Structure formats: structure tokens, C-alpha cells
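One protein chain is absent from this view; the other protein chains keep their places.
As written, the chain order gives the labels A and B, with residue 1 at the start of each chain.
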Amino acid sequence: MDELLEILQNLHPDVDFEECDTLIDDGILDSFDIVSLIAEISDTFDVVIGAENIIPENFNSAQALYDLIERLEEE
Amino acid sequence: MDKKRKVKNIILSLLVVAALILILAALTRLFMPKYMGEVKEGALIGEYYDEEKDFDVVFVGDCEVYENFVPLVLWEEHGINSYIRGSAQQLIWQSYYLTEETLKYEKPDVVVFNVLSMKYNEPQKEAYNRMTIDGMRWSPSKVGAIKASMFESESFIEYVFPILRFHSRWNELEREDFRYFFGNEKVGDNGYYMQLGVVPVDYIPEPKILGTYEFGEASWEYLNKIKDICAENDVELVLIKAPSLYPEWYPEWDEQIVDFAEENDLKYVNFLECTDEIGLDFSTDTYDAGLHLNLSGAEKLTSYFGDYLAENCDLEDRRDEPELSALWENKKTAFYERKAELEEKFCEK
Partner (left out) sequence: MLFTSYTFIAFLIILFLVYYLLPHKWQWVITLCAGLFFYAYAFKDPGKQFGFFFIIITIITTYLSARLIDRNLKIQQEYVKTNKETLDRDVKKAYKEKMRKKRLLILTGCLVLNFGILAVLKYTNFAISNVNGVIKLFGSEAAVGSVDFVLPLGISFYTFQSMGYLIDVYRGKYESVRNPFKFALFVSFFPQLIQGPISRYDDMADSLFVPHSFDFTRVSRGIERILWGYFKKVVIADRMLVGVKEIIGAPDTYFGFYVFLGAIFYALELYADFTGGIDITIGIAEVLGIKVRENFERPYFSKSIKEYWRRWHISLGAWFTEYLFYPVSVSKPSLKLSKWSRAHLGEKVGKRLPVYIATISVWLITGIWPGAAWNFAVWGLGNCFFIMLSEELEPLYDKFHKRFNVLGTTPWKIFQILRTFAIMCSLRMLDCYRNVPVTFKMFGTMFTRFNAPEVFREGLWNIGLSIPDYIVLLCGTAVLFTVSMIGRHGDVRKRVFAKNPVVTVSVCSILLILILVFGAYGIGYDASQFIYNQF
């Protein structure tokens, strides 16, 4: 989780990722951010987030994103 | 409480809708051309409905009837009660539907049709169509006339709701649109459109050579229909060609009409062949250099045609009918008032 928060923080230093749960709904993360995020996650966690997983529910908060990563790691 | 409010809302909504319909009706009337200014011809067709429909002779056709025949003369000289259902560039199918409509109101003894419109096999100008059709009251005949005259770019619904057609006049409304909002002034005398000007004929344009001199299919179709509907109603059809020097009436055309009349046992008078007998003087009797006659010419022509009708058709002299005479007395007054008014205007110019 900390690793993920670090990645997110690098992307947008001014956002409080631990609290925010409307990252997509409020347009904080745009499509460019999501793509670079996925690239870094695939490096750090060794999981592939396919396009089918890019839905608001999975990206709205750091926790949701972390849950997704864990789910993918299990498979 | 809630129910009460609902009822209130429904009533208010209905009121709004009623207001909407009223406004649209008013706007339609406002935007419709009134034909009360320069172009009075468009108002002629609608005037028929105000008449006592008991005519002996009804003319149908284009400007060559409503500019060239004076019903008052027929009455005064022969006691013939006549009316002209003419309109600008009236096409032959419009003449047919006007005849059809007229025959639903009354059974005259004679229908006179001017054959110039045989030359047009398809609709010519939307503005002219409107002048003929918009004046008609709603009836199957009007529907038929619309369908036969419409251009491809037009829609039937634009005739049902003329605001769809004339709404673009919102920025060109004139005084007459407001002045005649509640009704038009009468412009014709039994369908005759009086002109007093004099413009002598100085030259006649060389007639164009045509590719074919055969009348079109639609023209024949509707001429036959006019003939048939008259026969069905026991009305005599008389074909005429007014003595206008141009547009050219080609001998080839005349031949076809002569043949048609002969085949169908109809009377056909080409006034172009008897201008001398009529006594027409083209230096004084036309107001636009030969296209149409002025009052003086029209009176001469009507007088001549009246003799013809009295002689050849089975028409009664009705001057002994007191009611009709009284009616004509009023019409006569109106006629001379108009004449005086026009003369005054004419002198001012």
C-alpha cells in the first residue's frame, strides 16, 4: 500500500490520496495519469491491469486500486 | 389540497395551450400575404364565396379572363348574371378544380374557359400557385388543386398551416398586413379586375420557335376533365382565346384546340381572329402594351362576347328578376365608385 501511495504521490504531490475517494469522479486522475500509473504498477507489483479493469470503481481511491492489485495478484 | 392543485394546473395548462393556438392563428393571418397593395390579383379567388351563387355564366382561367371581361356589361346588355373565377397564371388543373368546386355550389348554364394555360404542362411559379390556392376554401377540390400544383420542394402541410410557408415574412411585414388583418377590401367586380391605364402596343416581340407545338399530357388530361365534368353537370363548355397579342398564341396550338372543339362538339372562339369586328384599338385599349386589355378594351370585348353568348347559348335575360336587378344595381354603384377612384389615382400620376 505504501508503495502504491508513493507512486500516486509522485504523480500528483498536492493530492491527499489516503483520504480522497473521488479520484476519477472529480477528474483528479485523467487518462494520461491512469496509463502512467498502470505502467508503474506493472513494474512494482508485477501484475497486469488490463483495459477491462479500468473502471471508475477501481480507480476512485487508493484503497480501491490496492484491492484491485491484490485481486490480480491472487489470480 | 393536492388534487385541487392538480385541477388548477390542468386548467392553467389548457388555457396556455388555447392561448398558443390563438396566437398561432393570429400570426398566420398576419403573415399571409393580403394582396391589397401592388398585387391585388391574389385576393380575387376568395371573393367568390361572398356571392349569391346563382350565375348563368362562369369564366375560369388566367389573367386573360379577369382582365378582359366585364360582368357588368353582360348584365346591362343581355341580362346575363356572370362571374369570373380567374387568377394570375391559373394553371389548367387549377381551372379544373375551380370548376369542380363551382359546380358543387351552383349549376350555371355556361362555363367559359380561356385556353392559354394549355401551354403549361407543369407548375410554373409557387407564388402564383399560392394566389390561386390560398384563396380557396377547404374542400376536396382545394386538396386536388394543391396536390396537382405543388412543387417537389413543397409540403402539403404548408398549405394546411400557411404559417410554415409565410413565417419568413416576419421581417418584411407592411402596413397593409396590419390594416387588412381582420379582412380584405373587395378588389374585383364579379371577378373582374379593373385597369384604366393606357400603354399602346408599339412592338410585338418575335415569337420564339418551340421544340414542339404539341400540348402536354397533363394539359390534355385536365382539358378533358373540364369537358367531362361540364357534360356530367349538364353545363355547356365554351372555349375562348382572349385577344392578347402576346404571349404568342401559335397557329399550331390553335389548330389543336379547333380540332378538340370539333371532336367534342364544343364552341370555340379565338378573339384574336376578330379584333376588327370587336373594334379593338391596340393603341388605346390595353394598359400594358398588348398583354391585357384596359377597361375600354374589356368593355368592347365583353360586348362582342355577350352578343355571341346570347345568340349561340341558351341563356335567359334575367333583368326582370327584381332581387337580382337590385343586387346588380348595388354592384353597378360599386363599379363606378371604383372607376372614379381609379381615375382619380390615374390623374394624380
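Everything below uses one rule, namely that contacts are C-beta pairs under 8 Å (C-beta built on N, C-alpha and C of every residue); 3 or more make two chains touch, one makes a residue touch a chain.
Predicted model only: the values in this text are computed from it and were never measured.
The residue from B:51, B:77, B:106 or B:126 that touches the chain not shown here is B:126. Considering A:2, A:16 or A:30, the position touching the chain not shown turns out to be A:30 (whole complex).
Annotation for chain A: contacts to the undisplayed chain at residues 27, 30-32, 34-36, 38-39, 42-43, 48-52, 54-55.
For chain B, the residues touching the chain absent from view are 9, 12-13, 16-17, 19-20, 23-24, 27, 33, 38-39, 41-42, 63, 88-89, 126-127, 151, 153-155, 157-158, 163-172, 291.
Operating definition for what follows: only the chains that are shown with their structure count from here on.
Averaging C-alpha coordinates per chain places the centre of chain A 82 Å away from that of chain B.
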